[in-house]
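Note that this complex is displayed minus one protein chain, with the remaining chains in position.
Which chain is which? They are A, B and C, in the order written, and residues in each are numbered from 1.
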Amino acid sequence: MAVLVQPNTQVIIQGATGKQGMYHAQKMLEYNVNLVAGVTPGKGGQDVCGVPVFDTVRDVKKHFHVDASMILVPPAGVLAGAVEAIENEIPLIVIITEFVPIHDSLIIKSMADQKRIRVIGPNTIGIISPGKGKVGIMPGNIYSEGNVGIISRSGTLTHEVSSNLTYKGKGQSTCVCIGGDPVKGTDFVDVLKLFREDDQTETVIMVGEIGGAGEELAAKYVMENGYPKKIVAFIAGQTAPEGKMMGHAGAIVTQGFGTAESKIRSLSEVGITVVRTLDELLKVV
Amino acid sequence: MAVLVQPNTQVIIQGATGKQGMYHAQKMLEYNVNLVAGVTPGKGGQDVCGVPVFDTVRDVKKHFHVDASMILVPPAGVLAGAVEAIENEIPLIVIITEFVPIHDSLIIKSMADQKRIRVIGPNTIGIISPGKGKVGIMPGNIYSEGNVGIISRSGTLTHEVSSNLTYKGKGQSTCVCIGGDPVKGTDFVDVLKLFREDDQTETVIMVGEIGGAGEELAAKYVMENGYPKKIVAFIAGQTAPEGKMMGHAGAIVTQGFGTAESKIRSLSEVGITVVRTLDELLKVV
Amino acid sequence: MKLYEFEGKTIFREMNIPVPKGKVISSLDEAKEAAAEAVYPVVVKSQVLRGGRGKAGGIKFAENEDELGRVVNELMGMVISGEKIEKLLIEEKLKISREFYMGITLDPKSSLPLLIISAQGGMDIEHVAKEYPHQLFKMYLDPLKKPRQYEMIDLLLKTGVKGKVLVQMSRVLHNLTECYFKFNAMTTEINPLVICEDDTVIAADSKVEIDDLALFRIKAVSNFERKEELLDPLESEAKVAGVSYVGMGKGNIGLISGGAGLGMASMDMISVHGGVSANFLDLGGGATTEKTAQALKIVLKTPGVKGVLLNLFGGINNCEHMAKGITSVLDEVKPNQAIVVKMRGHSQDEGWAILESRNIPLIKHGTTEEAVVLLMREMEKEGGM
Partner (left out) sequence: MKLYEFEGKTIFREMNIPVPKGKVISSLDEAKEAAAEAVYPVVVKSQVLRGGRGKAGGIKFAENEDELGRVVNELMGMVISGEKIEKLLIEEKLKISREFYMGITLDPKSSLPLLIISAQGGMDIEHVAKEYPHQLFKMYLDPLKKPRQYEMIDLLLKTGVKGKVLVQMSRVLHNLTECYFKFNAMTTEINPLVICEDDTVIAADSKVEIDDLALFRIKAVSNFERKEELLDPLESEAKVAGVSYVGMGKGNIGLISGGAGLGMASMDMISVHGGVSANFLDLGGGATTEKTAQALKIVLKTPGVKGVLLNLFGGINNCEHMAKGITSVLDEVKPNQAIVVKMRGHSQDEGWAILESRNIPLIKHGTTEEAVVLLMREMEKEGGM
């Protein structure tokens, strides 16, 4: 039945009255998403593409049940918006905005974890269960329904892999872009756990990147818990120049992982098929 | 059996190695208090009057069960000390220190309320159950065991009323000095509730002062819940000049209460005997 | 520490609360410079710490440079409720559409900070509070949790504001609460908070009071100048000695006590017996021999004082030390006023022995009333009444 987004998922957009908010409200409606409301302080009483706008999430909840919020406000407003969504107990919060300060993401993640609320992002294109719905900004036409679950740090690589699969006749169950920031609400392991229990998903694609530890942690998870489905992984940035570290602290916590080699080795060691190119990915899925 | 302090209450002093800490450690031992340890960061391993000193409350708890902590550190250190005691779940914390910033008291009170920990003070002489023990700095010799429970905002008036009673042959069950600050961990109502259930306490004396709302709230509590024991009240400051208010906010929240007249009227109206002088108090108890 | 309006506005500016463009002047030379730069019309506001400035004529307007000169001359040096005006704040005159009230202060009932807003701001907010309490909207603030933007919007929606004004107000409200916590304020208040004709929201006034006990860590206010208040010479002496001093005007009895509660109760008792307290010195915690001696010397110097009551406890203090302080004064000053000591507590036997050796009238086990009555008698003896 896919994960996170279902046909009946009721969605709001925080920041619906901005330029991008309006554009993507339109796109979501075209994809038959149950977009029940928008939230913009000071714009309560207006509408966006016929969808009512409220001043606060609390006001929306007086009128509608809400399953998910998509946050599309400027970076400086993300913390306040996410805190509002969390404290109003929206169970799924997708933060599209990029350039969110890391300390804001730290607070958002800690608050969400405390309240057991799922945050996706920031800096993500969101989630799509093709044919069922989306909480995201992806063009629906390049995605198609099927049995491949996708987890990707990169938005464009989510598009790329999904559209490639679509053109080869292989549909997707759910595509989850976990976002490109160092601190994110949801990481590979969290989504692997969801796909594990999902009957629609037969194969999982992990699209990783250099930097961070999410891919290594996923390998550790698979090693410790096994995994009942086929996982195929790709790591972008194999030829990218090395980044620079600040101080000793970074070196101490990193201790060698985060490179493409470290990720490829960790994933291979636990039996995950790691491909070297995106085209190879199409062949093995 | 008196309230808050019993013969077996195990006490620590935070700030035991300071001048006052050492003096009152000695006085507590003379009063047969189970003073099990002192806490002063950096002085772990030393002792005060034969009582071992530790760097942290956590270290003490590795060796002793602790029922109460008396905090006798300088004002700027009270917040850290109280937070340490609260988070290490000492169930009774008595803050002797005066001149504690109000915002620190606000934080201490909120944290203690959340964890259901009882804080007495700041700016208090503490608690004494005469003949049983004390967590405070009062001279034990002017107190005596008996059936009068005392709740007082003022330290010196706690001494005064108790010693007067003592010399008239009337002993006290427990004397609780709730402290003179605007924000305090424990107020009249809280102690009234304790004395209500205490079989040793037959009569309760409330020693109030002008300012604040604690006496009015006690009157409201008695009105709403009745009270099975005799309460006698005295309000100090009947001839004191009026204080000055800042801004409108103060006037809005105060709206007339806080004066000696308001307190005397509120208490009288619910049937509490209000005396005009300290000597009259001795006659009616 | 109460802040002047312009100081409060400095803090507001730091906290991103919009305030009018303006300039503080403290001399006629500065006024000329300001007058040349000003964009007219302007408002000229006396910088005083006490209330009632508006009604006392401490706020005036000027349409041009000439008028401003006149107004500055009128206000500078004027006295409002006993306070001499030494600084003026010259600000752009706002085009006011509506006036709101916003304030935060400690609520004595809940012991929590209480946020209060009203769409009926301006000078008469206390009247509104009394007569139309439903036009005040309130919210308790959690000392452990930063205020949330959406909670502010929720609260403001009750006043009926909308759109751009709602958003600006929610920011002001949010920043005012941050200001309250960050600066360890007793009160932060904006009255009026002005909605201008162009829908911008501006704090036209500021009332900020910082907790004196927290000043040591509030760096922002450390460079706000305060002239040493003109104290009674005895009050200054007490301040130097580290003793709390309350002068009561004319009176015949000086009072020294080891705590405010007992001090007030003693004053009440003196009053019951027809005495009049001249002043009240609170030794507080840590009364050493020296502090006790200094307090006694100050009281003995007070004009009109014929008798002194020392109502003391060795609690956090020690009777022996205090007794030594008292006798040292007798040696030094040889006072002819009546002195009665009531004292007990830690080391009381040692203290009593010292006082008895000097024949100082002493109440050991008696009440405060007995002490007051004894003092009255001693004063009569010495012909002091």
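Methods note: a residue touches a chain if its C-beta (ideal position, glycine included) is under 8 Å from a C-beta of that chain, and two chains touch if they have at least 3 such contacts.
None of the values given here were measured: they were computed from a predicted structure.
Among the displayed chains, contact with the absent chain in the complete complex occurs for A, B.
In the complete complex, the residue from A:Met138, A:Ile151, A:Ile231 or A:Val285 that touches the missing chain is A:Met138. Interface note for the absent chain: among A:Val57, A:Ile127, A:Leu192 or A:Val207, the touching residue is A:Val207.
When the missing chain is restored to the complex, the residue among A:Ser154, A:Thr174 or A:Ser266 that touches it is A:Ser154. Of the candidate positions A:Lys109, A:Lys229 or A:Arg265, contact with the unshown chain belongs to A:Lys109. If you put the missing chain back, the residues of chain B touching it would be 41-45, 55-59, 80, 83-84, 87-88.
Touching the omitted chain from chain A are residues 20, 27, 75-76, 96, 98-104, 106-107, 109-111, 114, 125, 137-139, 141-142, 152-157, 159-160, 163-164, 167, 180, 182-184, 187, 207, 209-210, 212-213, 216-217, 234, 236-241, 246-255, 257-258, 276-279, 282.
As a convention for this text, only the chains that are shown with their structure count from here on.
Chain centres here are C-alpha means, and the one lying farthest from chain C is A. For the pair chain B and chain C, the distance between C-alpha centroids works out to 26 Å.
With each centre defined as the average position of its C-alpha atoms, the distance from chain A to chain C rounds to 55 Å.
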